[in-house]
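The complex is shown incomplete by one protein chain, all other protein chains being positioned as in the whole.
Note that the chains take the letters A, B and C in the order they are written out, and that residue 1 is the start of every chain.
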Amino acid sequence: MTERVVLAYSGGLDTSVGIGWIAEATGAEVIAVAVDVGQGGEDLEVIRRRALDCGAVEAYVADAREEFATEYCIPALKANAMYLDRYPLVSALSRPVIVKHLVRAARQFGASTVAHGCTGKGNDQVRFEVGITSLAPDLRCLAPVRDLALTRDKAIEYANTHALPIETTKHNPFSIDQNVWGRAIETGFLEDIWNAPTKDVYTYTDDPTFPPVADEVTITFDAGVPVAIDGVAVTPLQAVQEMNRRAGAQGVGRIDIVEDRLVGIKSREVYEAPGAIALIAAHQELENVTLEREQARFKRGVEQRWTELVYDGMWFSPLKRSLDTFVDDTQRYVSGDVRMVLHGGRATVTGRRSETSLYDFNLATYDTGDTFDQSHAKGFIEIYGLTAKLAAARDVRFGNHVDLGEGELPTESTDD
Amino acid sequence: MTERVVLAYSGGLDTSVGIGWIAEATGAEVIAVAVDVGQGGEDLEVIRRRALDCGAVEAYVADAREEFATEYCIPALKANAMYLDRYPLVSALSRPVIVKHLVRAARQFGASTVAHGCTGKGNDQVRFEVGITSLAPDLRCLAPVRDLALTRDKAIEYANTHALPIETTKHNPFSIDQNVWGRAIETGFLEDIWNAPTKDVYTYTDDPTFPPVADEVTITFDAGVPVAIDGVAVTPLQAVQEMNRRAGAQGVGRIDIVEDRLVGIKSREVYEAPGAIALIAAHQELENVTLEREQARFKRGVEQRWTELVYDGMWFSPLKRSLDTFVDDTQRYVSGDVRMVLHGGRATVTGRRSETSLYDFNLATYDTGDTFDQSHAKGFIEIYGLTAKLAAARDVRFGNHVDLGEGELPTESTDD
Amino acid sequence: MTERVVLAYSGGLDTSVGIGWIAEATGAEVIAVAVDVGQGGEDLEVIRRRALDCGAVEAYVADAREEFATEYCIPALKANAMYLDRYPLVSALSRPVIVKHLVRAARQFGASTVAHGCTGKGNDQVRFEVGITSLAPDLRCLAPVRDLALTRDKAIEYANTHALPIETTKHNPFSIDQNVWGRAIETGFLEDIWNAPTKDVYTYTDDPTFPPVADEVTITFDAGVPVAIDGVAVTPLQAVQEMNRRAGAQGVGRIDIVEDRLVGIKSREVYEAPGAIALIAAHQELENVTLEREQARFKRGVEQRWTELVYDGMWFSPLKRSLDTFVDDTQRYVSGDVRMVLHGGRATVTGRRSETSLYDFNLATYDTGDTFDQSHAKGFIEIYGLTAKLAAARDVRFGNHVDLGEGELPTESTDD
Partner (left out) sequence: MTERVVLAYSGGLDTSVGIGWIAEATGAEVIAVAVDVGQGGEDLEVIRRRALDCGAVEAYVADAREEFATEYCIPALKANAMYLDRYPLVSALSRPVIVKHLVRAARQFGASTVAHGCTGKGNDQVRFEVGITSLAPDLRCLAPVRDLALTRDKAIEYANTHALPIETTKHNPFSIDQNVWGRAIETGFLEDIWNAPTKDVYTYTDDPTFPPVADEVTITFDAGVPVAIDGVAVTPLQAVQEMNRRAGAQGVGRIDIVEDRLVGIKSREVYEAPGAIALIAAHQELENVTLEREQARFKRGVEQRWTELVYDGMWFSPLKRSLDTFVDDTQRYVSGDVRMVLHGGRATVTGRRSETSLYDFNLATYDTGDTFDQSHAKGFIEIYGLTAKLAAARDVRFGNHVDLGEGELPTESTDD
């Protein structure tokens, strides 16, 4: 039986040429799979037809938008996932859901190999291949750009020679990856990290310098999941889409960062993620109101590790899944409303209310109704500070105390 | 010899009355110490005189501004200290430097006790008392508001009876603490956490809704410390002040958060910290460029613990000091320029350049000059993903593999 | 209606006197509850009768042994809980199950207060009271020894005056707390931390210096839980008891440590926990065989925090429960046999076998059958070491490279 290869197909030059290139290099039949994670752009049926025209024996479009939002974006939101405290994991999140559909197709079509269009110096090759091996350890991986030396020049020549139905003349200077959670932009100009992004790199966000009137929005969460916006029930996908639209219109969620890639190099990345940034800000503040202090403190370390693992391509790893159980358990009471003002690039929480809040007005107020018993403070401070006191006494004993400064202080008597 | 008490004196009603109140309750002489941490407001010489008029036997003003910036704000900047990822430790930072001057005064004036004006339900009482015991385990602490039940009504009555030179009629609804690193605002209206802050709570920042033209600034760091702004050399104090002025004018650095107090309650806090927020954003991005990946990843956990310790009043604790050595060691190469645009509440990094950068254009570029050897990627991925692969094979063996979804995929043959 | 107080009753002098002491001080009726956590010693029916004779209006014995083993010891085993890497949480584990039974009794008997016999300087008062407030925030706590100043001398006088049926003449120099998971011993002699424990402090373990012949045991785990010993099915309680017997006979599990109490002081503690120590050693090694590397590495941090929380009285806290979900998720594959030799104070794992093992003989062997593809290593090392290489190149550039040592090396030519 002929070998079969499932190819992650984008409709672009590299993967279009890849179909024939793989077939020639390996003798295998190529099945093209395009996964819709909300990237927008070209009609996917057109893309599917193109794959067949380029020589794929089968071509398949998987609509993974709702699945992506529910099973990938929402866990990231629960984990407040921000790589380097800034980047909400745009590409890193979509790779595992694409991988899942590739593997599903491989099983369905009896393929032994999964191919992708990544180069050999990025994170995505790792995310694809470790993802694939984590779902199907028996499948092989192939990256024509990397493994079969499919350069851009060769691709253009191949497309022209074979009259493939794909544009080869116009070179897009931007390398873009986008999905419903956000949009990543790389371009040669930005490789000089002193250069500022130009206005034309952005499409998910309008210029925050000239915002329309402020937009106030109330997001309702249930156990960490956004379930309504301004009182209207939404699915996870709708929540992200709606917030993309409204926060994007206010220029919220532009990110410009030098980041550490898994393959050991630093790279400069520009992102737009208006919905993600606004939702995470709202979710974090609702957690401030509903999580117990020590749970919240430990969760930060879990969030960091979760984010690193996902960035590093370990979505399906045992540790990532164990961390998910922790995060899910913390979300039980993360329910309530958060009111935000979206304006001029800012997503600012201005109010929060929750039946499951741990904020207790009567304990917090300095006004009438105060129920906090201040008589406990003295004993608390004495015992709480005891280890520091004992350590300080030792410092004094050994002459290692903090230097208090030198010289006489001015006194009233010297004034007179 | 008469007992002496050093009182942390602010010039306000509570501590003014506290002078006589302590004297009457304990029979001690009171020495009033006002510490200038850049809080602005009243003339400190006036405050000093008022203390004497209220019965202090000595009154002393310590100018701790440069010391506060250099020894307290800069370490916080190096640690990117943001409690709950949002709040740059305004009050928590100033307490230890005030404590140091109180203890110094206690030693100079032969006092056995240090007093402060805090209530029994906040963090500051803990920061004062644990700080004092950490510098001088032999000193006693006294909090008249908490320990001697000095309520506001009693304070007004006392001030009127004793004709103290202090305003008692006007009740300021805001409880404010401010220093050069920022400003903290509490007020009854905000104790309802659904209420948004009103415009009148802010003084360090102008309204970001109506910003002046964008302000571009270049901050030069040397080993983590800001040493020049737009090419002009600055001291740490000048750096913070200048950034307060410029970022404040653009409405940068307003914070509205429900936070976890050390004493176990959640409270709603509003802060302004324009300089701190802008400097930390610049410093973090310079770290992105200059720290090795694993060093940066571990540093986040250190930053969190550092921040918690300082928030929790443990500035002088052994762990805090050991963490300082870690942080300082990471800063060796955090040198270079960061260009930011300050505008409309945003402090956005647009460029960074550093001789000590680990960003390598030739490794990062996808253009000509690429020196990254992509042939290593395959081997890397195989070994990097091996533990996940083995775990996945076990999942498959035991039927615990990820569900790939059900149903036939549409195929070309079914189309036809 | 008369107030009622539920007292944690041990049958000893303090709590026997406490019955009357509480009644006199508060006017309440006292219900005595003794909880059997496998502490052995006196017959619990005798103890129950004594409580009634001392004035309790009700007395109740709860047999919590199986519950304690299953719901408290087993989670500790899954978490490899060793405070300071040494102490398997003997007393800290039993407090929450006792608390649960006290609260249950309080509800059943309509009590408003729960009392315990702890002093004011130990951990157990915190574990009792935070535990109680975590199950029943409305209940009050009372500690007669601490709050009602019930000293030993006063207790003896009270017992004699009231002719209580309790021995008062013999003063036991040892303060003991024991349960099925272990035994804690404090005594004045050991408060000098230079003194070694004497032989008479131990009862759970025989002297390891003169062991009987070595005892080989095979423990079978299922998802982290010991389910068979030498092929014979056991309940959790039986597993702990059997291992106490066999490891105890070999002198395994004696611990002598200076530990950090929650109340800020260091104290010297001696423990015996033969079963716990042997079971944890076996469990850890089975985890070495069955956990994925990153899961195992992160779990260590979780284990430490879990252990600190439980030591610090936070058994019922939200964070502790979220950590439990993480730990439980890691245990899915911790199944198989561990063979140990118990002898002369040592519990040494000598073999492990598991169907869910991640140890792969063919990958590990250096012999025929090796399936590890060494050709991947070069690429792995290049990329794995890249961040260190870039950092090193910077060190060299700035003259901060590692000093290689000075002076000429001897060479063959200088020999000749």
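We take it that a contact is a pair of C-beta atoms (placed from the backbone, for glycine too) under 8 Å apart; a residue touches a chain by one contact, two chains touch by 3 or more.
The structure presented is a predicted model; accordingly, all values stated were derived computationally and were not measured.
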{"item": "Chain C residues touching the omitted chain (full complex)", "value": "52, 57-60, 62, 84-85, 100, 103-105, 107-109, 119-121, 125-126, 129-130, 133-137, 141, 146-147, 175, 186, 188, 191-197, 208-209, 211, 214, 254, 256-260, 263-268, 284-285, 288-289, 293, 296-297, 300-301, 304, 308, 313-314, 316-318, 339, 341, 343-346, 348-353, 357-361, 363-367, 370, 372, 374-378, 380-381, 384-385, 387-393, 396, 401-402, 404-405, 408-413"}
{"item": "For chain A, residues in touch with the removed chain", "value": "292-294, 332-333, 356, 358, 360, 363, 373, 375-380, 382-384, 387-388, 390-391, 394, 398, 400"}
{"item": "Contact footprint on chain B, counting only the chain that is left out", "value": "260, 263-265, 291-292, 294-295, 298-299, 301, 305, 309, 314, 317-319, 321-323, 325-326, 328-330, 383-387, 390"}
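The working rule: only the chains that are shown with their structure count from here on.
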{"item": "Euclidean distance of C-alpha centroids - chain A vs chain B, Å", "value": "27"}
{"item": "Cα-centroid distance, chain A relative to chain C, in whole angstrom", "value": "40"}
{"item": "Two or more partner chains touched - positions in chain B", "value": "293, 358, 360, 375-378, 380, 384, 387-388, 390-391"}
